[in-house]
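Reading through the structure tokens given below for one structure.
Incomplete set of chains, arranged as in the complex.
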Amino acid sequence: MDLDAVKRSLEPASGGETLSRARFFETFVLYGLSIDLIEHGHVICSMKVPPRLLNSSGLLHGGLMVALVDVVGSAVFYSAGLPTSGVSLEISISYVDAAYINDEIEFDAKILKTGKTVIVSTVEIRKKKTGKIVAQARHAKYAVASSKL
Amino acid sequence: MDLDAVKRSLEPASGGETLSRARFFETFVLYGLSIDLIEHGHVICSMKVPPRLLNSSGLLHGGLMVALVDVVGSAVFYSAGLPTSGVSLEISISYVDAAYINDEIEFDAKILKTGKTVIVSTVEIRKKKTGKIVAQARHAKYAVASSKL
């Protein structure tokens, strides 16, 4: 497992890096996310819902959750030794419960499939305290890192 | 149609509003989005892909696209006179082609279903110049605006 690759993909860009172009959105999204577990084919991250990621109803933004599913559900492929986290093909998510400001939520990503061409991860979003599910997602990716799908 | 409700849901918070808590993420996402068409059950918005929304490969971030599907696919319900844009139940998206910096892309949202309890919109993301599809999404929502799903 390339532990550094997993970590790099989950960490906001550091100060020294120029943020003007690269990973600004991911940095915005990832800021405050901590890595709780990295093992082969399994990554858990968590976050205390910050004010900046709420929607207009004061709940954790549903679109934002998908952005995090994208990032955490991609990192898990590095944890299984894949040299790439792939190019997104499909994401689907079911929203089950609302998450509120200051809720500790975790993103539990597992690999569902590692084929030669298509790889799939699942991400379950839960409240850390109660284990209650907030959302469940699947993320299919094209294994070869390329913009040519 | 409550034209103001449609517009309000698509516009980043203005300067006078306190951004610390409310709609900071949406403002971040929506900034630069222009409204091209609002008619009954149909909304088109467009955006020139800005540097801040790229992923680490230099392409429009896939998670970000879902955040925009969420917002534009919700606004379309206001355009049909619904008093609410609902609470998200399910989002699914197929990524078809990559979008690059400065590409003009449009988000074409239509209503697929307006039931008493469940409402569904579709959002097609296209390159404005060529009409080439970048992604296609469906967004199911619970019609009653409530955090109790």
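Read from first to last, the chains carry the letters A and B; within each, the first residue is number 1.
What we mean here is this: contacts are C-beta pairs under 8 Å (C-beta built on N, C-alpha and C of every residue); 3 or more make two chains touch, one makes a residue touch a chain.
No experiment lies behind these values; they were computed from the predicted model shown.
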| item | value |
| --- | --- |
| Homomeric complex, total chain copies (2 given) | 4 |
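The criterion applied here is as follows: only the chains that are shown with their structure count from here on.
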| item | value |
| --- | --- |
| Interface residues, subunit B side, partner subunit A - complex | 9, 20-26, 28-29, 51-59, 61-64, 66-71, 87-98, 101, 145, 147, 149 |
